[in-house]
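Shown here: the complex without one of its protein chains, the others still in place.
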């Protein structure tokens, strides 16, 4: 037997992931050793410090372009950009997760094992401090996402997929209020997620059978050179795409999204809507652009149909929603469609505009869910749309912020949403995907309607008996809101710097 | 070596798993069905390892090990969630209680 030679690892390049995994492990240890009272602050500070440290390393490493860990991890422009985006959005989500000002003890259940409806449950709902396990779990999830967008072979991608999904399944189940809903959502998300990742893995195995390896470089070479039957390749690619489209919430693999977005604790919904979306599309971009670009002509029409279906389902069904979280879920589905349009441009512009879209959308959507956490009554958040009527009279400031956010979703000019849509549609058009652009423009016009309906409801209705109050946000939520709104505005008025950044980052290493 | 037999077996196992997910109401059984799908993949990986001229030898077997570990983690998380739900509801059927009615 020959000697094992360990692959070289560029530790500086993978440091952000190492830092976050380390921080998460330390967080788990803290759960065991620290007294209950000290945990929350320590965990929150630790998690934030970890994220900031990881972000600093990414900025410091911003010129790195290497394949490392035996070719399993690619640190290149898109990786660094998307990792940075995930961390920044993760910090915002963490601020929402950490805030306990609106609800005593925060948005999370104290002990998940308490039976719903029991005396102990009523007690925990109003008195006890929320669980602090959420912080290490969140950091694990974010670290997994960093690895996911950096993964340069399908197996690493699969491992990363599970590493960021498993904590998310758990986080979904931890809502303080409406716990049955939350746990149902978690179970559903878990079962369907596991089901989708089984498909993904099946696809990996098929591609392995075709190419004899799972590295994107190897796949690329055999796609262009191989003379054997391509049945395995196509079936494998289709199944891999299914796994990724599930995470990205594209139709018809979106079915879990409304239930899970509604049931999960709102800060976690924000985390999923922003960061998971970045990660899922980061992965999809790398798979399609690096691994399978040789068969681009074949998959473009199929994924184009998926994109059209996604936009259509998201936009049309958003109109019928009566719950604000479900409405945002369908909006997130439609946005997955617009992102797919950018991805399918299959050009440098497509890559950079998709990355821009991900960041712009992430900032806005976290701010949106931040506002949702503020509108509450005695039973927690009031998410039914009828309850939002007249909110503009009760709290002009927050209704104004939410209005601005909705306008950004609707792609009204001078918000980041307009530039983002403009950029992806422009890129798709440059690549000759005019039909996608037509569907995109039409559905985004359609999608503006439910948003405007909410705006009108907030401003132009009289507040009724049941109009909930808007809580004064704690400092952390306020910070997240300010970041989100300012970013939405700045990216709408002066998008040039970020567009430049995405353009200069838009090169994969192979 | 005739790879057809293990390949067909694996495909059958995968199909069986999919069928289980679709037909079983018990969450634990759904979970087991998903595991069955993953194990079908393991079978393919190991079969492929012996038949494909891989870039690196034995990679398929190594992948199978990874998959087994991940599947174990998945079962851990999954059973935790199912157990939770059982405590709350005293049932593990996945579609007994419609989501919106329990909006409490």
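By letter and in written order, the chains are A and B; residue numbering begins at 1 in each of them.
Throughout what follows, a contact is a pair of C-beta atoms (placed from the backbone, for glycine too) under 8 Å apart; a residue touches a chain by one contact, two chains touch by 3 or more.
Just so we're on the same page, contacts and distances are computed from a predicted model.
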Identity of the absent chain, which is to be given by its UniProt protein name, from "Branched-chain amino acid ABC transporter permease", "Phosphopantetheine-binding protein", "HAD-IIIC family phosphatase" or "NADH-quinone oxidoreductase subunit L": "NADH-quinone oxidoreductase subunit L"
Omitted chain - touching chains that are shown: A, B
Which of A:317, A:343, A:405 or A:505 contacts the chain that the document leaves out: A:317
Contact residue for the chain not shown (choose from A:29, A:52 or A:445): A:445
Sole contact to the chain not displayed, among A:22, A:70 or A:426: A:426
Chain not shown, touching residues in subunit B: 18, 21-25, 30, 94-95, 98-101
Interface residues of subunit A (partner: the chain not displayed): 184-185, 187-188, 191-192, 195-196, 199, 230-231, 234-235, 237-239, 241-242, 246, 251-253, 255-256, 258-259, 298-299, 301-302, 305-306, 312-313, 316-317, 319-320, 322, 347-349, 352-353, 356, 396, 400, 407, 412-414, 418-419, 422-423, 425-427, 429-430, 434, 437-438, 441-442, 445-446, 448-449, 452, 456, 459-462, 494-496, 499-500, 502-503
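In this section, only the chains that are shown with their structure count from here on.
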Distance between chain centroids, defined by C-alpha means - subunit A, subunit B (Å): 25
Complex interface listing, subunit A residues touching subunit B: 112-113, 115-117, 155, 158-159, 162, 166, 169-170, 173, 178-181, 183-188, 190-191, 194-195, 198-199, 201-202, 204-206, 208-209, 212-215, 218, 259, 262-263
Of all residues in subunit B, those that touch subunit A in their complex: 14, 17, 21, 27, 30-31, 34, 37-38, 40-41, 44-45, 48, 51-56, 59-60, 63, 66-67, 70, 73-74, 77-78, 80-82, 84-85, 87-89, 94, 97, 99, 102-104
